[in-house]
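What you see is the complex with one protein chain gone and the rest in place.
After this line comes chain A, so read on.
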Amino acid sequence: MSPTSPMQCAASLGAGLLLSVLSLSLGASGSAMAAQATSSISPASQDEQILRIANGAEPGSLDPQQTSGTWETRIVRDLFEPLIAYSADGELIPGLAERWESSASGLRWTFHLREGLEWSDGTPLTAEDAVFALRRLLTPATAAHNATLYYPIVNARAVNTGTLPPDQLGVAAPDAQTLTITLSHPSATLAQTLAMSEAAPLPRHVIAANGADWTRPANMVTSGAFVLKEWAPQSHITLTPNARYHGAQNVTLDEVVYLPIEESHAALNRLRAGEVEIAYGVPASHYAWIQDNLAEALHTYPILGEYFYVFNLREGSPVADRRIRRALNLATRREVITERILGMGQIPSWHFVPEALSEHQGARFDFADWSMDRRMAKARELMADAGYGPDHPLELTLRYNTLEDHKKIAVALGAMWKPLGVQVTLTNTEAAVHYRDLALGDFEVGRYGMIATIADAYDFLNAFSSDNTSNAPGLSSPAYDALIEAAAREGDDDARRQQLHDAEQYLLDNDVVLPLYDYVTSSLVDPAISGWAPNALDVHPSRYLHIDTSH
């Protein structure tokens, strides 16, 4: 490099910077005017059905294949209907497909689309759109987070890793109204995965024409009950009914406004001030007050999530000794955490897979019914066996990701384990560092939380397969792997349920985890809203909702 080139470099960089700052400020004034001109959050009026939702956060995307958070799928579900949809209470019901059947082997599935389906721009919606969406979902460049859920489809893994072209995926459209999906092994969760918004047919004509900009309000064309009217990032997203939706006659809302309110106190204030009708998430610190004062609006219900700690089973870890892990599990008073620390109706867990997965016949710790005295006696005995006690304490580091509630729980665990001669040191880091370190095995006992991607026990249990990247404990058990592998391919429901039960019981019997409680969530819903039902999946499609203006 010649001596002058850094200067030139710097000069052109400077020019570029000035240009970007200039263009930013120009763009700024331009969009400020646009914002004023188009601002459209109107106050809810008596006759208009305008529903305003405090939705937790700004969506990272409105492309169904780029979303995974509940606050994102809530909007996307209103815009795009998958082949299989959800009822108001979270049951699977026909969506764009009116019916489907599988071959006797469970390997070939046929979906029959409703007649006369149209995109919101009037273009016919065909099975080719469904084929296009599934191929796009597994294309490496799409980088879809949940792509592995679709690996049972023939060639899905090869397509997703770039070794086969997308047209080799086991999906086909023999005619405009029929979609066939071929699997490489039976999958008990296929219907559930196809009900996820990322599997919804996509408007290939719009994506072809607009590329990455297809999700902008001016471009987006939808199949669901609503269309995207306006998207002002961090301000609001406004949806209006899609007249071409197959169930349009049952949609009563005139407008749905999603507000990305992250602060749950702010959401509560907005609800109390009559500025929103639904608020997802309530401030834990005000829970008792809400119970007393907003009881009619408050809904608290279990969701498919588990709060637990993982033990590092790797060699050299102080909790590699199972006796110590069992002693800690025995000495943990889960009800103290759920009732005295949290108090929002969380369910103490003597299991690992949340109870809300009702189909799953839950496994349990064998000491679940013991008295506390008996548990503590056993725990002391195990610690003594392992060579520890009040005179020879075990030093243990507890890691959690930085959050006040996590801290309270970690402190409580330290206090509960103290009588066993365990001296706990607490370490907290921000979430990104925490989970990276746990995955690398750089911890002793670490806080973990898991929310189901699909309503199936496999989704939780698969995390501890030897080769799974979420396997923080470092469990490496051929027996466990065999159970998980068998459940993934089992076509018979009862046999599969038994395999998953056995896998969960293995985790508990070997104290791989320290489960604490099943998550619950709380929502505030204006009593004037009908059609809203709490459910474990926490799905509440707006098309079922209605505002009773006489309320």
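Quick note on the criterion: a contact is a pair of C-beta atoms (placed from the backbone, for glycine too) under 8 Å apart; a residue touches a chain by one contact, two chains touch by 3 or more; residues count from 1.
Please note the rule applied: contacts and distances are computed from a predicted model.
Engineer: What is the protein name, per UniProt, of the chain that does not appear here: "Oligopeptide ABC transporter permease OppB", "Selenoprotein B, glycine/betaine/sarcosine/D-proline reductase family", "Fimbrial assembly family protein" or "NADH-quinone oxidoreductase subunit F"?
Structural biologist: Options "Oligopeptide ABC transporter permease OppB", "Selenoprotein B, glycine/betaine/sarcosine/D-proline reductase family", "Fimbrial assembly family protein" or "NADH-quinone oxidoreductase subunit F" narrow down to "Oligopeptide ABC transporter permease OppB" for the missing chain.
Engineer: Among A:147, A:282 or A:508, exactly one should touch the missing chain; which is it?
Structural biologist: In the complete complex, the chain left out is touched by residue A:147.
Engineer: Who touches the missing chain here, A:284, A:439 or A:528?
Structural biologist: Reading the full complex, the residue touching the unseen chain is A:439.
Engineer: Of A:448, A:480 or A:544, which sits in contact with the chain we cannot see?
Structural biologist: Of the candidates A:448, A:480 or A:544, A:448 is in touch with the missing chain.
Engineer: Extract the touching residues of chain A with respect to the undisplayed chain.
Structural biologist: Touching the missing chain: residues 9-21, 23-25, 27-29, 31-32, 35-36, 38-39, 41, 58, 60-63, 66, 140-145, 147-148, 157, 160-161, 212, 215-216, 232-235, 259-263, 265-266, 269-270, 272-273, 275, 430-437, 439, 448-451, 453, 463, 468-470.
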